[in-house]
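Read through the structure below, which is laid out as structure tokens, and then see the notes.
Missing here is one protein chain; the remaining ones are kept as they sit in the complex.
Naming follows writing order (A, B and C), and every chain is counted from residue 1.
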Amino acid sequence: MSSHLLLVACPDAPGLIHGITGIVYRHQGNIVSNSEFVDQETAQFFMRTEYKGPSDPVAVSREVKALLPKTAHVRCADMEPRRIVVLATKEHHCLGDLLLRHAHGEINANILAVISNHETLGDLVRQFGLPFHFVDHAHKNRPDHENAILGLLEPYRPEYLVLAKYMRILTPGFITRFPYRIINIHHSFLPAFIGASPYRQAFERGVKLVGATAHFVTDDLDTGPIIAQDVIPVRHTHGAKDMAQAGRDVEKVVLAKALGLVLEERVFLCGNRTIIFD
Amino acid sequence: MSSHLLLVACPDAPGLIHGITGIVYRHQGNIVSNSEFVDQETAQFFMRTEYKGPSDPVAVSREVKALLPKTAHVRCADMEPRRIVVLATKEHHCLGDLLLRHAHGEINANILAVISNHETLGDLVRQFGLPFHFVDHAHKNRPDHENAILGLLEPYRPEYLVLAKYMRILTPGFITRFPYRIINIHHSFLPAFIGASPYRQAFERGVKLVGATAHFVTDDLDTGPIIAQDVIPVRHTHGAKDMAQAGRDVEKVVLAKALGLVLEERVFLCGNRTIIFD
Amino acid sequence: MSSHLLLVACPDAPGLIHGITGIVYRHQGNIVSNSEFVDQETAQFFMRTEYKGPSDPVAVSREVKALLPKTAHVRCADMEPRRIVVLATKEHHCLGDLLLRHAHGEINANILAVISNHETLGDLVRQFGLPFHFVDHAHKNRPDHENAILGLLEPYRPEYLVLAKYMRILTPGFITRFPYRIINIHHSFLPAFIGASPYRQAFERGVKLVGATAHFVTDDLDTGPIIAQDVIPVRHTHGAKDMAQAGRDVEKVVLAKALGLVLEERVFLCGNRTIIFD
Partner (left out) sequence: MSSHLLLVACPDAPGLIHGITGIVYRHQGNIVSNSEFVDQETAQFFMRTEYKGPSDPVAVSREVKALLPKTAHVRCADMEPRRIVVLATKEHHCLGDLLLRHAHGEINANILAVISNHETLGDLVRQFGLPFHFVDHAHKNRPDHENAILGLLEPYRPEYLVLAKYMRILTPGFITRFPYRIINIHHSFLPAFIGASPYRQAFERGVKLVGATAHFVTDDLDTGPIIAQDVIPVRHTHGAKDMAQAGRDVEKVVLAKALGLVLEERVFLCGNRTIIFD
């Protein structure tokens, strides 16, 4: 008896749960966990159904689609490891943490390769036995650089891209090829700081908490739907360098958490917000 | 269109969600939020359904019961404020916080009265305009003391008792009258300390976190199902007195959180564990 | 043997600790706790010395001043309760928490009175037996309103003003009368939201943490030196109203923490940052 996931998002209407679970039932699926939420702002219905059974997910999915309006999003997913490519620049902390977790079976994904615009992290990636692709951005305009990356990505057919401190801004043209399938991590502070040297700004402001936000990448830079956030305390004894270390520590934790939620298909989009069935 | 809650706990079986939501649907209920969980250890099914509609909750409840085995727990609750009596002893922090929240509509309950085995907190209660009953335990054996309390409780017909630092051990005879309807708060530490002067012990052990646990009271003292827990950091500069203050600060937060979850009917029992649909 | 606090801030120079503690020593003071920090950015020296002894704090302070450059800040404080006036508007949570703590000896301060631009909280204050002054802002320009408040404040000679959700912007003219002696609490989010309806904005952005920042009030609205910050997690199930409740819960905790640090003279100013010897 294998496990299946049925994921539904559509406008709310009476009887949806009854109707959808009826299809699962008729396919002899036994529901292990069912989470449902109706957003009161948009009257959108979201449901994540984890069930066990002999059923054919394609057939289940087709019947559910037939039941719902055309605008509904319906997906019947297995729980196989997802195909992932990681993009990074020079910082090791998020990438290293993902590589360790991947090597020891802590994330439900296959990291297929790491692509970087610097050579700095090549040794780290190769020591874990994974392909490392260096795509220099020097002497290339942005579209050319992104095209070179897209060319490398193509054979891997990644389901998700993880930006593990990839410090180049992606163009809308690139992003639209992976709609809500690019996950980014960046620092965040209370209050927020915009522009260069955020840790410097945070230090000068004397913040007592350093935070990190993991989110989907959309055209609006750093403002896509938030998946996970956390903070760690800092003190006046922390210089700007210590605050950067604190930032690294919280960033790797938040990225790993967000990625886990995405890989288990626990994250739904609701406008610019996320519904998270954890 | 009023709001209703349907709460179900029973042995798992295929088709339960489909069947139960079908009843809600036929009663023209529109489901706002549905949480379901099957405990893999015990194969128990838990569901909390929040729906809006003209339906008669008694009829819905009756039909759901008819659908399920006799051992099923089925309850169709409204979302009216619950009837509560608070028991306290001498410490003000949890009681005061509850009184403030109650006075300003932050908890979905009517605090009907406060009962204490000391007179210390009488003024605090009366200044909030609530009845305060002093039941001295001096010169009374435990059953007599509890009987005096039970006599006072009777006219209030409380749905829940909240032990806001009530420092007397309740007998099984008392507890069985309010099965899983008594909520207690107590300190907790990493590692745990048993016996007298826990803050003193924690101080001597040099703990870096002070915690609190809110739980249902069962015959097993301080080991009933946990509803909420939290911790706050302490430092070597905190003496035993400061640690007690830290304990008060975290206790009142955890008790308020646990009570909120219970009052919104978000807490289900699963053996000695809780399922919390928050 | 009474307890004393010696507080020093001045440009760093070799031998400062040796020189200052020598004065304490010659006055037969026995140091219980000494915290010192040199800010590497500004080369400013900060020291908080808690000592016990028969010594005359005025004499100690005079000798320390004589040792240091004219720009040095030197203060020899006792540990008596500070004189405080609280300003509030309509929200009860921070004020209520302070009143409860005050009534039960949890803060080292005398709350002398509460002033508000609304009558809403009058009953809450009076039930704790404290004076409540209503200063209507209707039909008054800002300076007139502030002058009315200043007139009320005068006889109380407060050492600190606590803005417990006082929702009027204070003018520089008012603020300069209480330099770094006004403590404010406000919400804060990751990322930050500016302008009206911050909880609404935070809800729409789908934040996973709701935060609060307590800070000294300076001319730069909401950007004075930060004293304390904290966050609490929220979920997609939290509507805008629930997020406001979460905000209240974290605000009262952070304000109480910040006030405790200030009242124990643990907070030093270093430009727009704080040095906190906790």
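Criterion: a residue touches a chain if its C-beta (ideal position, glycine included) is under 8 Å from a C-beta of that chain, and two chains touch if they have at least 3 such contacts.
The shown structure was predicted, so the numbers you read here are calculated from the model rather than taken from an experiment.
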Which of B:Pro54, B:Pro155 or B:Gly206 contacts the chain that the document leaves out: B:Gly206
Missing-partner contacts on chain B, residue numbers: 37, 39-40, 188-192, 203-209, 211, 213, 223, 225-231, 235-237, 239, 270-276
Interface with the undisplayed chain - residues on chain C: 12, 14-18, 21-22, 24-25, 28-38, 40, 233
Touch list for chain A against the chain that is not drawn: 33, 92-93, 96-97, 100, 103-104, 106, 124, 127-128, 235, 237, 245, 248-249, 253, 256, 278
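By definition in this document, only the chains that are shown with their structure count from here on.
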Interface sides of chain A and chain B: same vs different residues, half threshold: same
Geometric centre distance via CA averages, chain C-chain A, whole Å: 40
Touching two or more other chains - residues of chain B: 33
